[in-house]
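The complex appears here without one of its protein chains, the remainder shown in place.
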Amino acid sequence: MSDNALLSLIIFLPTIGALGLMCFNAKAEEAMRNFALVITAATFVLTLLLLGRFDPAQAGVQLKVLAEWIPNWNVNYFLGVDGISLPLVLLTSLISLLGMLASWSVKKQIRGYLILYLLLETGMLGVFLALDFFLFYVFWEVMLLPMYFLIGIWGGPRREYAAIKFFLYTLAGSVLMLIALLMFYFGSGADRTFDLIRLAEIGQGRVPGVQFSEFVQITAFILLFIGFAIKVPVFPFHTWLPDAHVEAPTPISMILAGVLLKMGGYGILRVAFPICPVGAQYAAYCLVLLGVISILYGAFAAMAQTDFKRLVAYSSVSHMGYVLLGIAVWKLADPNLGTTAGAEYWESGINAAMFQMLAHGISSAGMFFMVGVIYDRVHHRDLNQFGGLMGLMPEYGGLAVGIFFAGLGLPGLCGFIGEVFSVLSAWNYSPLLAILSAAGVILTAGYILWAVQRVYLGPEYKGPHREDITPMNGREASVGYVLLAFAIILGVYPESMFGLMRETNKQLVVNMTEGYENSKKNAPKVSAVTPDLGEGVLFDPIAIPANPGAGALAPAIRGR
Amino acid sequence: MTQTFTILLPQTMLAACACLLILGSAFSVRPRRWGGLALAAVAASALCLAYVSSFSADDWAPDAASSVLVDSISIGYQWMCLGLAALFVLLSHEQAATKTSAEFYALLLFMFSGMMLVGSANELILIFLSLELISVPTYVLLYLGRRDPRSQEAALKYFLLSVLSAAVLLYGFSLLYGLAGTTNLDVIRNILAETYSKSDSAQVAAGGSVLGMVALVLIFAGLGFKVAAVPFHFYAPDVYQGTSAYNAGLLAIIPKAAGLVALIRVASETMVGFETSGERVALILAGITMTGGNCLGLLQSNIRRMLAYSSIAHAGYMLIGVAVGFWDSWNGDLSLDAAGGLPGGVGASLLYLFTYSLATVGLFGVLVYLARPGGRQIEHIDDLTGLVRTHPVMATCAALFLFSLAGVPPLPGFWGKLAVFASALSVRGESPGLFVEMHSGFMILAVVGVLNAAVGAVYYLRVVALMFLNDPVSSPQPSGGKPAFAAVCCSAVLLMGVGIFPTPLFTYLNRGVSQIAPATVRSPAGTLEPRPAAIHGHSVIAVQTQHDR
Partner (left out) sequence: MPAVELDVYLFVAAVLFVCGAVCMATKRNAIGVLMGVELVLNGANLNFVAFARYTALGLDGQVIALFVIVLAAAEAAVALAIALSFYNNHLTIDVDRGNELHG
């Protein structure tokens, strides 16, 4: 299979599956479930093929696919993978497969559910594989609609509120992204482009004659960051998350926590940082601070919950804080020259952030799944009414405790690596913030251990529906075992993932530090009376007269 | 002369058929038959239009003083009008099944004829008369067949405010006539371009002469009523609520489209030299219209009232394109039209109009098709609760239309918004300093616009949520008949098609590429060489400037 077909098939196989589901008899629910499961499994296998073709020693984008989509806008169907996107693509297809296995708990309107689920998978994979900003944006929005219906129709009692809140938050973020997208587009020179690689080169001052000015970079970065921060979610923008997670059905919660939250971090690494080095540096302290606030706030909020699922939801806010912390620890040695201090710490921070995203994808999906398993049996999630489940369901109890410990960050499990390395790299940036974020680790241990104690240990189960507590069935157990296995593999052998992303992240750091220095070098002096039209006009070369005769146009760009 | 008649053939055909229908109403024919005849009239007009569009640019003899024009915009706009006419005729299947059926269809055809005429007019007075050709049948249509106090109140309110707006518009036209000494738009444009040549930037910066500015403001006021721009919008919610869903659909599309095209023709493209004031007026109107419409839309529970505010908000987005159109016509060589394959301000505005009309006709079509269990029309948005269970096709179509209006990609509403915001962000400010890049006013407007898009999504989504996420309380009954059902499905299919393959539209609306050279030598946006002084140019300006002092 050619690269071209492989990448397109990965994205659109779920869509094809969704169309295939239309052919089934409405009564054949079991057949539809199995068919959808086969589709997600096939997608997972395809992503493994992708992994086989990927060369981790190369830093750049590989396996590119390029075709024209809307020539008027110079929008291309441009796909590719690099060390940042490949691990997330693998995570997406894995979590989609496991989520599909967990979908047997969904009972009503099964055909609609499966179709929307598969469309959602297309949207998610598209976001991670798109290298054209416009295509990225379209997939980003396309993902929104299935998610809205999945929460809104199959969710819990307050599903409508949660679905609308989720939709509006994300939409508000994405329209701000739209403005940034158009700013880049019109700033990208005569051959306007949405190509993320080209835009990054322009932003880093590696294309002669065109560069985004500091103003554009900072404005666009803020717009993009708000859009992505809503998805991550970062502290002041997080309020949609507990509602959406709590109301969503179990498999959708797994996808939300396991994949959708990663899109925020991915967007920052793929779009916001490379294109706007100046903006990123400008906002770095604010980002790190928001990361630390998210860590602490999420942990305290989780501690205060009595709803099991809400606790897990707030733990996501806390864990994703480490991602932001790791990404943003970019310290300058000399602000005037724009040189970077300790680039290797920053690089390890980015690696840690990426790893934390993967680890959180595994552990939080697992935690939501574990909550879902018990909720299916006893139909409540009140922490104060649990207890003694270890005795009633030993297999479930063991798996759950293992996965919760992975979330806690126990050494040897996946959560540990990301947290520790991001805190370590933060030390170079600001010891105070590093200490505060390290305190978050202790808080995390506090609320998770307390929850484990209240749910799984304790004397005996006193809540309702005691008679319904049956051992896990094979399907549920397999999901649990797979997740725990990945948690252990990542924890014991982190190089499996670090190896994929190392070169790409190294290149990213080099490019961004150079880009920042270039911006400092090229920036026009504010006091200059007549700006140098050759290089000084950073924004739009079209405005520069191409021939001497056109110089007469200059006064026509009106003075008001 | 014959050329003028050829160009006006489609409109003439519609109007002639309308006259025949009125004559025919004397004979007793089964009411349903008239719908078929009206559809035949639309088809005949489409044939004429196909004939007109078959000419290439070189076939038209240049005629600088012609009162009609042909360009790519007028042709495309007329095709859109005819498509809408066909959809509306189909939708009226049950609505018109009364003894006034023939008159109903005649009025409908007159309205569409006026709507098309605006697109071809190259003359102030022709534009004014074609707007009246829309308004007068509207008054009668609002009144026809419904005798309850609410619809009469709606008819009276609409009538009084509409004639006022027409009078204000005419006053503005009279001042523009005095300014340029002619009513031909091309000649006005040339005279103004000569008067306010680019080298004389002081006068342009000041916004043009006082007389012209007054004319511009009055024109904006008069046409602002037609497009339902805040603060000339207040009739819309009352009238939409008071009248039937069908009439509300007509009101949401026909006057808005005609008003927008007239605004583009008379203001953005013609009043060169007044672009500083024109942009300012349009920017402010656009900002308050979007924000006002969306914010008030949030508070509504009556579906037609909500859609009225939504139509107001969308007028705001279209006005962004009008504002950019002023800039484009002055700095044509820098505009999107000239630079890329993208539509500039005017093209973006028209693209938005097209996507809006498509979604709106479908949405009102759903309301026409459905009725409450008692047979009365859908009033409250709660009447649509759980629609997906009772009428899955209608609910899916309605959701598509609503998402398109909300601007979710890849539906056409998104492309419209994208084109409008892109044109706004393509406007460049003046001094090439550190922050050269964007014109701050347009930049702010674009940000206000996208935030508005998010606010607007709230009330569209509320309706979708009611239809899809709740169980039905009562089951609406289909009352529109099969043709209405077909019309709704047609618009939904068209909507999806345009959404997934928008390229032809963008290409068509890019005037740098697709300009069909016109019967009247209509210069493409951007080339501002004044042509040899038309009729009485110089003397008029002499009088006018003297007067201004």
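In order of appearance the chains are A and B, and numbering begins at 1 in each one.
Simple rule for what comes next: a contact is a pair of C-beta atoms (placed from the backbone, for glycine too) under 8 Å apart; a residue touches a chain by one contact, two chains touch by 3 or more.
These figures come from a predicted structure and were not determined experimentally.
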item: Omitted chain - touching chains that are shown; value: B
item: Options B:182, B:244, B:470 or B:491, residue touching the unrepresented chain; value: B:182
item: Option touching the unshown chain, where B:173, B:196 or B:485 are the choices; value: B:173
item: Residue in contact with the excluded chain [from B:119, B:242, B:362 or B:412]; value: B:242
item: Residue of B:16, B:125 or B:393 touching the missing chain in the full complex; value: B:125
item: Chain B residues that touch the omitted chain in the full complex; value: 125, 129, 132, 136, 139-140, 143, 147-150, 152-157, 159-160, 163-164, 167-168, 170-171, 173-175, 177-178, 181-183, 237-239, 241-242, 300, 302, 305, 535-536, 539-540, 543, 547
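Rule of thumb we're sticking to: only the chains that are shown with their structure count from here on.
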item: Distance between chain centroids, defined by C-alpha means - chain A, chain B (Å); value: 42
item: Sites on chain B touched by chain A in the complex; value: 198-199, 201, 204-205, 276, 330-331, 333-334, 339-342, 403, 408-410, 414, 418, 421-422, 425-426, 428, 430-438, 446-447, 450-451, 453-454, 457-458, 461-462, 465, 468-470, 502-503, 506-507, 510
item: Contact set on chain A toward chain B in their complex; value: 70-74, 137-138, 141-142, 144-145, 148-149, 152-153, 159-160, 163-164, 167-168, 171-172, 175-176, 178-179, 182-183, 185-187, 190, 192, 213-216, 524, 526, 528, 531, 533, 536-537, 539-540, 542-543, 553, 555-560
